[in-house]
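Heads up, one of the protein chains got dropped from this complex, but the rest are sitting where they should.
On to subunit A.
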Amino acid sequence: MNWDWEVVEEFLPRFWDGVLVTCQALLGGTLIAFTLGLVWALAQRSNLVWVRWPVNAVTEFIRNTPLLVQLFFLFYVVPEWGPSMSPLATGVIGLGIHYSTYTAEVYRAGIDGVPRGQWEAATALNLSTAVTWRSVILPQAIRRVVPALGNYVVAMLKDSPMIAIIGALDMLGEARFFSAETFQYVEPITLVGIAFIVIAYPASLLIRALERRLATY
């Protein structure tokens, strides 16, 4: 096996394009997954059956169907009767929605983990439901689930190459196209593999820093 630095150099411009797409997918996907997951988790605790039930059905459905199918659906089916979006935007939304159904479960566990006495104290102080959630329950719930949320960021990073299937070329997508054209596989694929670690590791460090920052009590 020969390592050819010239191949690396030739691949680099497209590699950087791919890194940018991967990072955008990861950041955008995380943002959507974290916020939408919280929305799901709160909706699942709603007193209203007609909120709870559909949300449960939808999240259950999304969690139990492949991300690939969802990406295809978003890219090819939704535009039939809705907005059509760029491959990258579609990919970001697809990843975000898919992972939001997992983060919803994480939030749920965190919310369930807040002792009942906290709810009772909030009632005794006559706090409104909204204030109880915002000031008392969610700060405690989220703090204890940050590590679990972090795991899903890394999982999402590892799933991000799937968005290449709808034409949003991430690092791996770029590498595959490059290799298909030049028949040079070793360098691009290796480079991409290393890049995944280089992105994943700081991401997990970032999550850990966030965890420490939240651990003020």
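Everything below uses one rule, namely that a contact is a pair of C-beta atoms (placed from the backbone, for glycine too) under 8 Å apart; a residue touches a chain by one contact, two chains touch by 3 or more; residues count from 1.
Keep this in mind: contacts and distances are computed from a predicted model.
One chain of this complex is left out of the view, and of "Polar amino acid transport system ATP-binding protein", "NtaA/DmoA family FMN-dependent monooxygenase", "Sodium:solute symporter" or "Aldehyde dehydrogenase", the protein name its UniProt record gives is "Polar amino acid transport system ATP-binding protein". Of A:L125, A:A155, A:A180 or A:L205, it is A:L125 that touches the chain left out of the display. One chain is missing from the display, and on subunit A it is touched by residues 115, 117-118, 120-121, 123-128, 131, 135-136, 139-140, 143, 216-217.
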